[in-house]
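Removed: one protein chain of the complex. Kept in place: all other protein chains.
Up next, chain A:
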Amino acid sequence: MFRNTYDSDNTVFSPQGRLHQVEYALEAVKQGSAAVGLRSKTHSVLLALKRSSGELASYQQKMFRIDDHVGIAIAGLTSDARVLSNFMRQQAMSSKMVFNRPAPVNRLVSAIADKAQVNTQEYGRRPYGVGFLVIGLDQSGPHLYEFSPSGNSYEYYAMSIGARSQSAKTYLEKHYESFVDCSLEELIKHGLHALRETLQQDKELNVNNTSIGILGSGSVHETGVPPSGPFRILEGDPIKPFLDSMVPKDAPPAAPAATTDEDVQMQD
């Protein structure tokens, strides 16, 4: 293959103007299990599929809390994710200490993007092998950002990363215009449906392999959430009501007796 001679050195461009090491790093993100992020007018949510190495093993953590108003889901090398999330936590705390206000989310994302870019331009350093979906809440409302090891970051209405994430993206592209007015429960239901699209044939979402991260006021299935709606990660039995709200995969389309044009079609 042509690219073999240009792909071992981070600081060497290929004749096509590509940095192959960075592209290989993006591959590492694509190998990680899927994560989905979406937002409404009032809430941002993250949903992630946790992987386990076998029946005896625990499931790999996919989400981290950065601050009360920022949370992340990861795809890729978890060890790199811990380093970067630690850095984000330090930045968030130092911003709060120095300026007496929560760190602006876009600044946190820019900080890790700039940090990741350094590793794409310095000899001897390898790019980070992890991508993030970052949700945040500030005065202008909820936000969702994607961070990638190339050093790029973008804001999104909805996004997914990781293995087979294209299927989730297709679902999100189809439905994203309805997200803005969704309730939290409806938003999570959309997210779970999107996440389900990334599953392999005989697998399903269950309380062990699914993680839900929420920013914004509490849902009807939660208790004890302060009105400010700090970021929290739901796993295990607490997510059962959300999983139960999903439309079963092979259910026939709902009887059209009372449907109107405004109903969102959950099922193809």
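A few comments on the model shown:
Heads up, the rule we're going with is that a residue touches a chain if its C-beta (ideal position, glycine included) is under 8 Å from a C-beta of that chain, and two chains touch if they have at least 3 such contacts; residues count from 1.
We adopt the following convention: contacts and distances are computed from a predicted model.
Considering only "BHLH domain-containing protein", "Proteasome subunit beta", "P22-phox" or "Trafficking protein particle complex subunit", the record for the omitted chain gives "Proteasome subunit beta", by its UniProt protein name.
When the full complex is taken into account, the listed residue touching the unshown chain is A:65, out of A:30, A:51, A:65 or A:221. Of A:17, A:124, A:224 or A:248, it is A:224 that touches the chain left out of the display.
Contact with the undisplayed chain is limited, among A:89, A:126 or A:164, to A:89. By the touch definition given at the top, chain A reaches the unshown chain through residues 64-65, 89, 93, 97, 223-228.
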